[in-house]
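These notes concern the structure reproduced below.
The full complex has more chains than appear here; those shown keep their coordinates.
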Amino acid sequence: MNSILFDHGRTARIGLPEAVFCEGKSREALVELLSRFVKGSGQSVLFTRLALDLFAELPEMIRSGYDYHPLSRTAFGTALPMQPKGKVAVVSAGTADGSVAWEAARTLTYLGIRCDVYEDCGVAGLWRLTERLDEINSCDAVIVVAGLDAALLSVMGGLTAKPIFGVPTSVGYGIARQGQAALASMLSSCAPGVGIMNIDNGYGAACAAARVINAL
Amino acid sequence: MNSILFDHGRTARIGLPEAVFCEGKSREALVELLSRFVKGSGQSVLFTRLALDLFAELPEMIRSGYDYHPLSRTAFGTALPMQPKGKVAVVSAGTADGSVAWEAARTLTYLGIRCDVYEDCGVAGLWRLTERLDEINSCDAVIVVAGLDAALLSVMGGLTAKPIFGVPTSVGYGIARQGQAALASMLSSCAPGVGIMNIDNGYGAACAAARVINAL
Amino acid sequence: MNSILFDHGRTARIGLPEAVFCEGKSREALVELLSRFVKGSGQSVLFTRLALDLFAELPEMIRSGYDYHPLSRTAFGTALPMQPKGKVAVVSAGTADGSVAWEAARTLTYLGIRCDVYEDCGVAGLWRLTERLDEINSCDAVIVVAGLDAALLSVMGGLTAKPIFGVPTSVGYGIARQGQAALASMLSSCAPGVGIMNIDNGYGAACAAARVINAL
Amino acid sequence: MNSILFDHGRTARIGLPEAVFCEGKSREALVELLSRFVKGSGQSVLFTRLALDLFAELPEMIRSGYDYHPLSRTAFGTALPMQPKGKVAVVSAGTADGSVAWEAARTLTYLGIRCDVYEDCGVAGLWRLTERLDEINSCDAVIVVAGLDAALLSVMGGLTAKPIFGVPTSVGYGIARQGQAALASMLSSCAPGVGIMNIDNGYGAACAAARVINAL
């Protein structure tokens, strides 16, 4: 109906550019926005929650102007300039947490921050985490992505001194209630100093880690 | 007003005698019941949730007829005969879980079943659990008692092949909501084959373990 | 994107092999996994929540390598070796609880444990349960599957001395809230020593019963 | 501050007089009201939730003008005229449900309706209910009072053809959440045609039964 009033001063104020959350937006609105920020346009925006079937039906001209990643449902034309320092570890519990873990990883990539992803570290098989612990601790910030009872966060929080952020995922059924159990579990964690994000908010965790990397 | 209609056939039917949950009962009702089941009366009942200040004010004649344990708030006159076999491990996360862990331990003692209690095994300091793992695994059933995010259950569940029961505790504040977070967390655990109890129900976990020991 | 890091040591540690929960996994991921574990492959995994329409569309080569059971939505290539002893009773309240009851039964079958299923034992017609009580009590563990108010659990729990596990189901509407009422009801049961599972978690109840059978 | 505007026409319109719910009212307000409706005053009102310690401290002149019942916390000066026909059975699960069961019974007594109270009928010991079934079924309406999982309602509902009303009680802890589990359980009952009351609302169940008796 009317075009969006972007918050243009955001990067100057908070060091993070605006992003477009695609879920719930109409196809028309998205096409208009995607057209504006293709590679080579001189402007760049991160698109999150951009469903594969929606992206696949876009005109080739738009699609070819984007780096699209189906699992994480993220797209951008041009990534921001590479940050000279800092690296983030993204640690996730199970395969089903993949889309959220990769949303975090892709956001970091877009922001020009290096990151490594460590998947399938669920605590029911502890060796999968402890084997990779030194590598994780060589990073400057840690993002933990987990659903169900999210027990990984407390274990990880007791094994690292780095700034650490937790993202509960909507993985699970019944009492897990689309991630509400994981969220409550993470907020109640006995590991001290862990900042928690909304359910499935991989994008937010990456921004939080970016604030830390920017401060180094 | 009228005396309680006990379910006398219960032990014959399910192998577990009736117990008296004291919370919410009037002082008069409890005095009458406690008088009936003192040591030497030839009958025996387990009293749970019997507050110290209430017990301390009873006539000496009643108090001396009971084995009372303040932390767990349990009392009995005479324990049931010792079971010839079987042992249960009660593993708890933090000091604050003590009253529930000991309610379980004391119920087992009353039922004539041996048990060991392993406290302060919270996963934020994993070594406290792994150091004692072999000992725990030498028991025939495991009870895990934990509040907050109850992450201990998933870790323990991935390290033992024994029948295992989880008791969430009301330890915590805010989103922990008197144990609702711990309960949801335990029910969502990624460790397979774990039976969960109501919040703070150490008595129930002991009964569940007793059903297993009785079946050996 | 990247292949799953299986917890290979699980059977050695806890006596239960890993299983694959299919809901929420992509078709591609499932086809890859199903291809790997067909009958005759020398490896075996249990697949749960594998929808009929998804299974029906698989290549014949894969389908013929599996024992698939539509009501319970479970599949496996080869069952584990038959356990020499032990039998489990699966008791359910109504027809609508069938898929969960049979998920439990099929998991037991896969694990090599004998079981009998007793359906339509809802307490609004008590005779259906009491008529079959002796048979149920001849088993070594009991699984109770019920939705709505899950009253069957308390009645059954007062009639058996065996280890007993409750699975609330998502059957019902309105205040039943997809099984939350049944779950709360089971956890509040006045029958002592009953371990409860997450809503619809027939697989978990079977694993809990297997832990008991393995301990006999 | 200002005196209550009673709904004087209520008995004429709905066959039930107004009652005074004492909880939350100031001592002053209650003394004024109690003074007005003593035995012999020619007027009569039922007082519910009138705490014993509050009643015990009233002037002797008021206390002697009332029939007070401590367990149910009810009081009235003069009961209404005896109804020529009809009798109600009040069936409760455990001792802890007593105050609610007797609130129902006392309300019926005040309304001039005969009733019998059957306590300790919890389904974990089914024989306690079945032994008294014929007596219960000789009444014209049945009130079921139960907390925890409230399983008694479904069992009773499957054994009587009479109008039947369920009152969940706040008995229980943890997930029972002050009767919310019992309430959800009763509303989800598989027994058909059962009208449910708010938690602990014994007064309401008696009124519902009175509407039935009045209609006979």
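Things to note:
Order of writing sets the chain letters: A, B, C and D. Residues in each chain are counted from 1.
Note that in this section contacts are C-beta pairs under 8 Å (C-beta built on N, C-alpha and C of every residue); 3 or more make two chains touch, one makes a residue touch a chain.
Not measured: the values here are computed from a predicted model.
Shown here are 4 copies of a single protein sequence; counted across the entire complex in this file, the number of copies is 8.
Going forward, only the chains that are shown with their structure count from here on.
Note: Cα superposition of chain A onto chain C, rotation of 90 degrees, nearest 5.
Taking each chain's centre as the mean of its CA atoms, A is the chain most distant from chain B. Between chain A and chain D the centroid-to-centroid distance comes to 56 Å (mean Cα coordinates, whole Å).
If you average the Cα atoms of chain A and of chain B, the two centres end up 43 Å apart.
Counting partner chains per residue, chain A has residues 122, 124-125, 174-176 touching two or more of them. Chain contacts in this assembly follow no simple pattern; the graph is neither a line, a ring, a star nor complete. Those residues of chain C whose C-beta lies close enough to touch chain D in the complex are 93-94, 122-126, 148-151, 153-155, 157-159, 172, 174-177, 180-191.
Contact residues on chain C toward chain B in their complex (touch as defined above): 7, 10, 13-16, 19, 140-141, 157-165, 183, 187-188, 191-198, 203-204, 206-212, 214-216. Put simply, chain C touches chain A in their complex at residues 1-2, 4-5, 7, 9-10, 21, 23-25, 29, 168, 170, 178-180, 183, 198-201.
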